[in-house]
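Attaching a single structure in structure tokens format; questions to follow.
The other protein chains are all here in position, but one chain of the complex has been omitted.
In order of appearance the chains are A and B, and numbering begins at 1 in each one.
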Amino acid sequence: MTDTVASKPEGTSPWGRRLVVAVPYLWLLVLFLTPFLIVLKISFSNKVVAQPPYEPQLDLAGGWQAIKDFFAGLTLDNYYAIFDYTENIEAYFSSLKIAATATILMLLIAYPMAYAMARAPKTIRPTLVMAVILPFWTSLLIRVYAWIGILDREGLLNASLQWLGIIDEPLEILHTEIAVYIGMVYSYLPFMVLPLYASLEKLDETLLEAAADLGCPPWKSFWQVTVPLSLPGVIAGCFLVFIPAVGEFVIPELLGGSGTYMIGQALYAEFFPNLNWPGACAIAVLLLLVLVVPIAIYQNVQTKEIEGRA
Amino acid sequence: MTKGLSKINLTALTFGFAFLYLPIVLLVIYSFNASRLVTVWGGFSTKWYVELWNNQQLIDAALRSVQVGLVSATVATVLGTMAAIVLVRLGRFPGRTLFSGMIYAPLVMPDIITGLSMLLLFVAMDLSRGMFTLMLAHITFSMCYVAIVVQSRLLTFDRSLEEAALDLGCPPAKTFFVVTLPIILPAVISGWMLAFSLSIDDAVISQFATGPGASTLPIEIFSAVRRGVSPQMNAVCTILIAIVTSGVIIASIATKRAEVARMREERAAMAGR
Partner (left out) sequence: MAPKPAQKALGPIRRSFAPWLDPSAVPLIRFENVVKRFGDFTAVDDVSLDVHQREFFSLLGPSGCGKTTLMRMLAGFEHPTSGRITLAGEDLAGVPPYRRPVNMMFQSYALFPHMTVEQNVAFGLKQDGLPKPEIAARVAEMLRLVKLEPFAKRKPHQLSGGQRQRVALARSIAKRPKVLLLDEPLGALDKKLREETQFELMDLQMELGLTFLIVTHDQEEAMTVSDRIAVMDHGKLVQVATPGEIYEQPNCRYVADFIGNINLIEGTVESAGGGEVRVKGEDTPGAFVCAGDAALAQGSKVALAVRPEKMRVSLDAPPADATNVLQGEVWDLAYMGDWTVLLIKIDGSEKVLRVSRANMTRTEAKPIAWDDRVHVWFAPDAAVLLTS
């Protein structure tokens, strides 16, 4: 019945409503949003050798004067420092490059998989989906660790290639760009396969039959029917892997080398060994700025999808 | 699409799944390797598992991880379910956009930023870092995953069930507990499982959120792995994989069974038996 236009739920007591909204809302405000504001604030502070290692400190007890002093003490130096220090700037570019390349690689690997899954007999499809999700339940750390044993100079890959007589000298794969790509693709593949599968599975097969009936050969109908209709899945999948890949820390740290220094590592290095909190915060803010556009696009797509279903 | 798979499709699936599973399988196999060297198979042995048993530091970390996981998954499930209800049911209210933004953002937020910001908050709040701050951090990111899981179940929930309960004289809060919750319970449980596994798997955020003396299993693994591959680590990872995998598989088989039984009963009912 289309008469039932959605409206605000009736019969809910206003107090119950307020409580249900307030508890998670406050939690996220205090533990998710406030921390970001603090990061923003510290990114404009000066590094000092103290506890905590930055100034100025906002002392609200000091009244208006203290607040004025506080703002006067803020600085953009940390941002200039990032641009002065080429290693950090390079880390930004290599993060974007690695994330983008890994995304494209994943799309190339995931599409045939998702397509084959969507074509599989209906009865085994849930099992296949399950099989794709299952590794994701295992820690990222463990999955990355598994590759170290394979890619190492004395690892399983080199050992078997040498045993087969394909190579004489072991290949240097671990601590190179290739290792990082393998790690990224491996760790994020389920996030690419699942949205693709979701959109391909929805695809009505009679559309392809209609295309064939109208004289379209299979390869053409793949490009003219299947691919366009799976685009939402492609977009969702790409954003879903690109965004976290840019800020990835564990994979380049464990599999990468000097050539794959990524922004997450730069942040970690500023924060822990260097104890430069304002510098680390400035890197975080810049990283967020880089990610804001894709995150906004992704959220927009998601919200529309959800509201479309509701 | 119920025809058999073509050769190309079959190849794609074979290679895809081999890529996904081979590394894990190798890792598991080599945890039973008697040799310390990764590449040399020195015969079957469980000595690394025995060695683990004597590694008190690792066992303490594991127990801590389980503790944090249980508490944070449970709190996250309550908060995440509430958040899902807010997103699906409460329509528009002031600040809704911000709210849904705060639910979706942690899903794509790089761990390192979440970790850094959490740590700075704890410093600003003058909380000494340890188990408590660890739980706060884990609850915060995992409640968003729970919210998404429960939300997608609520979206397909037949509202008329709740209306029927109200219509029959059941007040709204009671309606939630006697009608809505029992029906969405499977989604809430899988939300809990997801939250638990996220908590027990997390290394990066934990590194920021925890303090001295409260290291978790992933933190221990991370620092060990940085030093290189060791059979003992293979053994730890194998245990973790076994726990998580069997949990997920048992849960999914149980759901599948229930579904099949239900379908059979439905068919019988339609046939008039």
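Basically, a residue touches a chain if its C-beta (ideal position, glycine included) is under 8 Å from a C-beta of that chain, and two chains touch if they have at least 3 such contacts.
Source: prediction; values computed, not measured.
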{"item": "Identified contact with the non-displayed chain, of B:Gly42, B:Pro182 or B:Gly213", "value": "B:Pro182"}
{"item": "Hidden-chain contact residue, picked from the options B:Ala165, B:Ala209 or B:Val225", "value": "B:Ala165"}
{"item": "Residues from subunit B at the interface with the omitted partner, ascending", "value": "158, 160-161, 163-172, 179, 182-183, 262, 265-266, 268-270, 272"}
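The rule is simple: only the chains that are shown with their structure count from here on.
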{"item": "Whole-Å gap between the CA centroids of subunit A and subunit B", "value": "17"}
{"item": "Footprint of subunit A on subunit B - complex, ascending", "value": "1-6, 8-10, 12-13, 16-17, 19-21, 23-24, 26-27, 30, 37-39, 79-80, 82-83, 85-93, 95, 98-106, 108-113, 116-118, 120-121, 123-124, 136-137, 139-140, 143, 147, 151, 155-156, 166, 171-173, 197, 200-204, 218, 221-222, 225-226, 228-229, 233-234, 237, 240-241, 244-245, 248-249, 252, 256"}
{"item": "For the subunit A and subunit B complex, residues of the former touching the latter", "value": "6-9, 11-13, 16-17, 20-21, 23-25, 27-29, 31-36, 38-39, 42, 52, 109-110, 112-113, 115-122, 126, 128, 130-135, 137-150, 152, 154-156, 158-159, 186, 189, 193, 205, 239-240, 243-244, 246-250, 253-254, 264, 267-268, 271, 277, 280-281, 284, 287-288, 291, 295, 298-299, 302-303, 306, 309-310"}
